[in-house]
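Before anything else, here's the structure in question.
Omission of a single protein chain aside, the complex is shown with its protein chains in their original locations.
The chains carry the letters A and B, assigned in the order they are written, with residues numbered from 1 in each.
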Amino acid sequence: MSTVKGLRTVVIAGILGTGLALYAGAASAQGFSTERPGSILIFPKVINNGQDTRIQITNTSNSMRNAHCFYTNGASFNGQPLWQVTDFDLVLTRQQPTSWTASAGRPVNPQDSQTGLDPGLIPPVADGFTGSLLCVEVDVGGAPVGSNSLIGTATVGTIEGPGIGATNVEGQYNAVAIAACNDPQGACGASGGAIDTDNVLSLDNVEYAACPGGSYLNFVSEGIGEDPILSGLGNGPGIVSSNLTMIPCGADFENLVPVSTTLNGQVRDEFELRSSISQFDIDCFLTASLDEPLFGGAFNRPTTFGSGIITPLSAPGNVPGIGVVTSLWTAADGTSDTAITNLHFCTDEAADCTTVNSEIRLPNFR
Amino acid sequence: MTREGTERSDEMRRVNANGSASQLRLVTLAAAALVMLGTVASARAAESDYVAGYVVLPKVVVHTTGGTPAVLAGGQAVDTLIQITNTNQTDAINVDCWWVNANSHCGTDTGPICNSNADCSPGLQCVPGWAVLDFTMTLTPGQPIGFGAASGLGNLPCDPIFPGPGCTGNSSGNIRPVPEDPFRGELKCVQVDDNDNPVEANDLKVEATIISTTVGVGGSTTAATYNGIGFEATATAAGDGPLCLGSLPPGSPAGSVCTGTYAPCPNILHMEHPFDTPTLSTELVLVPCSEDLGEPSNSADFSVTAQMLVYNEFEQRFSTSSRVQCYQSTRLSDIDTRPGTADDAFSVFSAGVQGTAVGQTRIRGVRGPDGRLGYGLIGVGCSSYGPAGSAPLATTAFNLQNAGGFREEGDAVYYTDFPNQGP
Partner (left out) sequence: MLNKTTLTLLGAAALALTVSSAQAETYSDTGAAVLIWPKIVVNDTTDTLVQISNQASVASMAHCFYVNANSRCTNTGAVCDSSSECLEDGFFGACLPGWIEVNFDVFLTPDQPLAWSASTGLSGSGTPCPGGLGAICSGNQGTSVPPVGETPFIGELKCIQADPVTRLPIVCDGTPACRNDLEGGATVTEVDLDINPMRYNAVGLRTTSFNNGDNVLVIGGSDGPEYQPCSQVLVFNHFFDGAVDPVSGIALAQSELSLVPCTQDFLLQQVPRVTAQFLVYNEFEQRFSTSRLVECLLDSPISQIDTTQPNRSIFSAAVSGTVAGQTRITGVGGGLIGSALLNFEGAGIGRAGSGYNLNQFADRDDADFIRIP
């Protein structure tokens, strides 16, 4: 390569890179969504530990669609993430919704009590399973496609029925849908291009949307002593405790290497008092109460309410987290319920939420 | 004479250089275009998972022991916790909010609050109402606040009256409680400047948690959270026109100007849900995107037809429709049957009719005669677990998804535009 050519290349790359980076900041805002259909669905919280999870996925297109799904068990053994992966395939006819529970899965049996077209053999997860589910839209041969047809919801909880001491908790969240870019007029903007058929799904605003740079969350301060609502309703004092569930934005199912990332963040309370969220690691999967030492007490505020931003630590290889917050509201009489919140995506560069490229590697069976 | 291989003559170098220069100019132009595009706000339909300049909470409910009528011991009291955050870490923001009171009243709008004719004295009808009340606040940089709809928030933290240890600026405002108890309705908030004009900024994060509990002991407590539906601000203009969601509706008066332009409403709402059973029911709350907050009577007389396509797991399709007048909160099984549980078994939303456990419903606002209000819809869903006719054992709330892009015909939110108040 000549010096001139090389210089030109560098200049072009620099200009393009600037443009692409800027545009990635804006365009990726369309790519991750909990409301629009996508080609990759992420359910950050799937459990079968006394509470169960009902997964519902819908094909919103008027054509048949296939999906390749991966359960990931986020449990740890001796401090090491197990990262056990179980995968299965779904076939959805046009506009078909389907559902199953994590504990039971769904067999292919038209005679069973689960009515509807069985989308495929869905294995049950093991007792005690705590992890996530990721589904990728593929063609019949297993190659990724980008028709952005899938949406999903998850309902987590259990209903034991009326009675003293019974546990009746249910929370619902929308799956995070990642859009395939497809073309410059697609969800990723001008940088968008077609999906190639390899097993590496690039979340880079070219193949698929890049990861948003962070997440916002509102929370009720841990350990405030008395909740702000239940007391006023005549069943106080109540307690609110929240739990954060997060997985890294990315996965490597081919090499079965759990993706790890280090996150940090900032918290503010109602009197603007700021506190930093200590650096914490996500090795494949994280579920932790907000008052755990892991967060350095950042969520134990002197005021009732607070807000926070969670971003990846600025270091090579770190990716943002994708997650939900589960709040448990317990009244004075012991009755309780959970509410699960999808976190807001942060794309504000002023808040250090620069989008991050990542990838999902599928097993290459072809 | 032909040249082979990689030999380059001076001639060719010049040609290549020129061509390269042309290419470089082309690439630079393209890159510049990219840079420009990157700095132009990308319009997107309303979403609940990004911060925004205009946010709607379609479902706010209150009924407490202090209501009229009051919730008695053993009854189910409910309140809505609302959390609003200024995600701008460096600047304070002003926010203008409206409570939209969708309570129905017996006979006239000053009669007792009711849900149906059965709640009224014989001969009186339960007449839908629609009243609007607003309040304003200023949030300091990064400030989160929370309040119950039943009680409001008299003075904000960091208000000069109640300064806090970390306050770098002054908040202000008085969040009034909802005007009636019981209450059902909406909360709408828009980011404004010091003169109450919309600003092209997107710093609001809003969410609601609907909490109910049995008064006393021995019942159930439920909690359900959903995110506010956010509309990204994309432009502002001087004038006294409405907030435009997408663009001005086709029938807007000539010369109308959008004082604020926001992301359009979704074209088709998509709801994944279980079909109703005797122990599980889902409630759908729909509100029009377009509303007249300045003259509520205009909105009270305006309705949007919601066309619904229902698919079960067999890919079988049904359809029904409903009229959304200002505010609609209905159990799915009551959309196409008489209100109440008696006819639930005959509804297209019942598991018995559908034959499958879950389904999807696509909801579209049907375009009517062109006017100053558009026909978009937004909403949320809530599922209740427990035997029908008794207090729910648990509840969930979820944002509806957007399956059809965004509406091309615009929607408009008209709001109180007070003239120059003078010195």
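Everything that follows uses one rule, which is that contacts are C-beta pairs under 8 Å (C-beta built on N, C-alpha and C of every residue); 3 or more make two chains touch, one makes a residue touch a chain.
In this text, all values refer to a predicted model and were calculated from it rather than measured experimentally.
In the entire assembly, the chain absent from the figure touches the shown chains B. Touching the chain that is not shown, out of B:A45, B:V71, B:A92 or B:V132: B:V132 (per the contact rule at the top).
Although one chain is not drawn, the whole complex shows that of B:D181, B:E207 or B:D276 it is B:D181 that touches it.
Considering B:G75, B:G107 or B:G355, the position touching the chain not shown turns out to be B:G107 (whole complex).
Mapped onto chain B, contacts with the missing chain fall at residues 68, 101, 105-108, 110-113, 120-125, 131-136, 152, 154-155, 161, 172-174, 176-181, 294-297, 416, 418-423.
Quick note on the criterion: only the chains that are shown with their structure count from here on.
In the complex of the two chains, the chain A residues touching chain B come out as 4-5, 8, 11-12, 15-16, 18-27, 29-30, 32-37, 56, 58, 60, 93-99, 114-117, 151-153, 155, 157, 159, 161-162, 164, 166, 168-174, 189-191, 216, 218, 220, 228-230, 232-235, 238, 266, 268-274, 303-307, 309, 327, 329-333, 335-348, 350-351.
Residues of chain B touching chain A in their complex: 17, 20, 23-24, 27-28, 30-35, 37-42, 44-45, 47-51, 64-65, 71, 73, 77-79, 81, 83, 85, 87-90, 140-148, 150-151, 156-158, 164-169, 205, 207, 209, 211-225, 227, 266, 270, 272, 274, 279, 311-315, 317, 355-360, 383, 385-387, 390, 393-403.
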